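A single protein chain has been omitted from the complex, and every remaining protein chain is retained in its original position.
Entry: chain A
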Amino acid sequence: MSRKGLASFENHSSQQTKFQNLGQQLLRSQHEELETQFQVFQNALTAFKEQYSAEIMENPKFRTEFSEICISFGVDPLIVSTDKNKSNTTSETDDKYNHLAMRIFEICQLTKSLNGGIIPIADMTRMINNEAGVDPMMSSLHNSIKEVDVQKAISNLKNIGGEIQMIKIGSSNYIKSIPQELNSDQSIILATCESIGHVSVNLLRDNFGWRKIRCKSNLEELVSNGLVWVDEFGNEKLYWATSWINKEL
């Protein structure tokens, strides 16, 4: 670049400023445009929700997909669940449980590949209390969520995603967010895992008198559903409950 005299410097810097201003203007207008588009989409989504609420309530697959779209666009899918006739008078407590239910739904989604879609209600409660401090929507609930709150919120959730429900395995309560049901063998296996951490084919055979094939096929199904993890270290394969992932040793 040829530079002659001081004037060229001034010229250069004023051009620079102009370019910067132009760039900022462009960015700003892009930002505004996106914001408008986003708003439009949110409104459309809300309108859609109102129009098709009956169908959304009826069809579980549709409902799940719709809830996912809603969540990614910051629309509360639960408003649809509150009875339409009284929707304008949604009380503060309903709000609280709706937010809670949404968090439960999200945590179930986020942790599904880790735990196969079954999570101890105690873990869920702890996770929500831990993060309530950072989520402004939940700040009033920080450290005050009890398991009964989670249970109540889940009964609200039934209205949008019937897949999420409470189940009892052994003596503990769990939240299940997958459609598959556990057979009684699998419940026994998970309950045993829960108390001692892991089971093995031999352990099941010795303690429950099951034949080897029965132990194996149930364990394999639990593995393929992501509900237990395999530990190949000693002589015998051990199968561990995912709820032990969060245990402090």
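We adopt the following convention: a contact is a pair of C-beta atoms (placed from the backbone, for glycine too) under 8 Å apart; a residue touches a chain by one contact, two chains touch by 3 or more; residues count from 1.
We adopt the following convention: contacts and distances are computed from a predicted model.
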Its UniProt record identifies the chain omitted here, from "NO signaling/Golgi transport ligand-binding domain-containing protein", "Late endosomal/lysosomal adaptor and MAPK and MTOR activator 4", "Vacuolar protein-sorting-associated protein 25" or "ER membrane protein complex subunit 4", as "Vacuolar protein-sorting-associated protein 25"
Of A:113, A:171 or A:184, the one touching the omitted chain in the full complex | A:113
Chain A positions in touch with the non-displayed chain are 113-114, 116, 198, 223-226, 229-233, 238, 240, 244-249
